[in-house]
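Just one protein chain is left out here, and the rest sit where they should.
To keep things simple, chains are lettered A and B as they appear, and every chain counts its residues starting from 1.
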Amino acid sequence: MAGIPPAGRVLKPGRFHWLVGALVAAGAICVFFPFFWMAVTSLKTVPEIQRVPLQIAPDDWTNLANFREVFHRQPFGRFLLNSALVASVSALSSVVVSSLAGYGFAKFRFPGHGIFFFAIVGILMVPFQSVVVPLYLWVSRLDLLDTYLGILAPDLVSVFGVFLMRQSIEVVPTDYIDAARIDGAGEFGIFWRVILPSVKPALATLVIVKFMWTWNELFWPLVVINSPTMKVVTLGLVSFTNMYFIEYNLVTAAAVLSILPILIVFLVCQKWVVRGVVMSGLKG
Amino acid sequence: MRGGLVRATVVAAAALALAMTPVAVGAQAKKLVLWTHWEQNPEFNKYYETRGKDFAQKSGYEVQLVTVPYQGYEAKYLAALIGKSGAPDIFMGMTHHWCGQYDFCDRMPADLAKTWNENLPKYMASVGTWKGVRYGTPIEHGNFQQMYINADLFKKAGLDPDKPPKTLDEWLAAMKKLSVVDASGEVTQAGFALRHKGHPVGITDKFLPFAHAFGARMLSPNLDKATGFANSAEMVAALQFYTDLVQKHKVASLAFPSPEDAFGQKRAATIFRESWFFGWVKKNAPDVSFKVYALPCGKACPGAGNLFPWANMVAKSSPNKQAAWDFVRFISNPKDDLDQHQAQGILPVWTVNLDSAYVKGRPDYQSTQEMLRQPVPPEYYHPKSNELATAFGEAVVAALYGKGQPKPLLDEAAAKMDRILKD
Partner (left out) sequence: MGGPTSPPYPPRSERPGGPGRSSIFREPPREARGGSVSAIVSLFAPRSYMDRQRRAGLFFVLPALLYFSAVFLVPLVESVSGSFYRTVPGGTTQFVGWRLYEKVLTDPSFWQAVGNTVSLLLMSVPATVVLALTVALGLHRLRSLRWRSTWTAMYFLPFSVSLVAAALIWQWLYDPLYGLLNHLLRGVGLPPLKWLQSLDMVRPSLAIVNVWLRLGFDTIIFLAALQAIPGEYYEAASIDGASRWQALRRVTLPLLNPQIVMVTILELIFNFKVFDTVYATTQGGPAGASQTVIMLLYDTAFKYFRLGEASVMAVFVFVSLLLVTLVQWRVFRRQVEY
């Protein structure tokens, strides 16, 4: 593992190499700190949270009362399952459709390809709040309220995915594709066997990003879900805030619970991304 | 290649079919769907389902509770009530929005309306009604503010916690004694926990007791005009008084966090909050010894006023309207009212229950009685109440932050409010 020099190492390391490493590490710790804070707050009782002067460590590091309360108030386990299912389906379907579309936009010139691509990117520019009521009415007419498909409706394909896939597939050399065509491979076969393996890091990135994005969606699930057993994690989290006060102890506990599954997905996929990314740095 | 494509399609189709099946519905019992956004009142909400089971024995209809987050509830209600098919049967909200601005509510049957009209205290009388017609049943969540004081801080300042200030002048004098300002001019202990952050509607809500105490009102009695009321001389005086708390007398501070936290932290000696507050204090700041009193009066007494008249309404488009009203009738009695509100620790709404043992045992019993004896302050139940209160609140916040003087700010707000009313 240590024997593969990344491309950046062709130049000799400068005098300030250690400084760069230290700054990066310091930045990472600063960025990470709010999470530490969140985790620590979830172990505190309510009076502890209110206490001044501030105390970082909880009185009792094994105080799991907040977590118990979160599960007691709402079927939070069910929420985690629902979120996992919805986010997984969304990530997978996004990867499939986005990579297909990315390939189409990157390597083919059909009439209207520029306009279609720009139109898709344009969807990102529309505030979701302004389409939520019409979209809800459609979903409601199709009887998809309170169903997984209803929750998934706006999340099955990702605009960012199409963008990313197009970028990534664009750099695959065209003559390689042409060579495969000459060899008699069908279009889909080329996609499956030539294109996809070349863009594995981008695919993994898309999976992670789309999974997280759908996992953390609040507004659409809020509007489309009624049944307590169909709710997702974000709804559970926000139920500990209302117009009068915020229950920080429960919100942080719920947030910790909601991050754990994502962390797992990230750690699994990330190995693939970073290593894969390093591998592709060997080009040339 | 083709095999792979076929396999992928089959898997996708299976997944799609799975995703489209709704969650298996349990019993075939008919259900009344009740929506509420008071997610932090689980005991109160559970009561509907518990009683719903009793109701089911007579009528065959169970009650299914759906909790909606407060943040975003308007969008959900609007979409569902427009869409009709996903709409609730009973929902909790403000009548002037859903029955006034829109036409989503079913009129309450006359006999039930009569029962409610006869049994509500006068400050609750118009909650759940629109233009004199009753559409819903009020729910109390501490709709009016009272004065909570920190008894220890009072004693330390040489004030008697059992003899609270009764007029605004007395109150201000007490605040001055209770505030501690350090060398650099920063307030380290505030007499009053002032609400200065958040949505302008909330700011208006907290300022109105002062406005009413000065004899001002935000809109004309017909709710059709703002100029001359929102910027009346009394209102300007009230806003000046409010602003002076922060800027001149330094008895309140804009650097403090939310007022509840400041009070719970013993950094503020008094706070004006609703009836749910002492439950919060007991849980979050158990070492604060507090007392509850009626709000101090000025030219007039603030009285039991509120900006948010929460009520349960029945949707006009509901196919189960009849059953819904039957359920409402089923729990429209003193016992249910008392039990439900007691379970959550909030004040009941039926007049007879205001003298029950439960209410008598609350720390705010005396103060509640005193405030209910005062005349009912102005109400602003108008379809555009959110927008009007926002415009007004923006003027209040701007004054607090020193972005202008009360009179010009209020003039501008009043003009804006009139434009809103005319539109």
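Here is the rule we use: a residue touches a chain if its C-beta (ideal position, glycine included) is under 8 Å from a C-beta of that chain, and two chains touch if they have at least 3 such contacts.
In this text the structure is predicted, and so the values were computed from the model without any measurement.
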Legend entry - Touch criterion as defined above, residue of A:66, A:90 or A:205 at the omitted chain: A:205
Legend entry - Residue in contact with the excluded chain [from A:98, A:147, A:226 or A:242]: A:98
Inset, instruction - Touching the hidden chain in the full complex, which residues of subunit B are there? Just list them. - result: 71-72, 74-75, 78, 97, 100-104, 184, 196-203, 254-257, 261-262, 265, 267, 383-384, 386-387, 390, 394, 397-398, 400-401, 403, 423
Legend entry - Where the unshown chain meets subunit A, residue by residue: 1-2, 4-11, 13-14, 17, 20-21, 23-25, 27-29, 31-32, 34-35, 37-38, 41, 50-54, 56, 97-98, 100-101, 103-105, 107-114, 116-127, 129-131, 133-135, 138, 153-154, 156-157, 159-160, 162-163, 166-167, 170-176, 187, 191, 194, 197-198, 201-202, 205, 209, 212, 215-216, 218, 233-234, 237-238, 241, 246, 248, 251-252, 254-255, 258-259, 262-263, 266-267, 270-271, 273-275, 277-284
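The criterion applied here is as follows: only the chains that are shown with their structure count from here on.
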Inset, instruction - Could you put a whole-Å number on the gap between the CA centroids of subunit A and subunit B? - result: 37
Inset, instruction - Sort out for me which residues of subunit A touch subunit B in the complex. - result: 46-47, 50, 52, 73, 89, 93, 96, 129, 132-133, 136-137, 140-141, 143-149, 152, 185-186, 188-189, 192, 218-219, 222-223, 226-230, 235, 238-245, 247
Inset, instruction - Show which residues of subunit B lie in contact with subunit A when the two form their complex. - result: 1-2, 4-5, 8, 12, 15-16, 18-23, 33, 35, 37-40, 42, 66-72, 75-76, 78-80, 82-83, 85-86, 202, 258, 260-261, 264-265, 267, 276, 280, 283-287
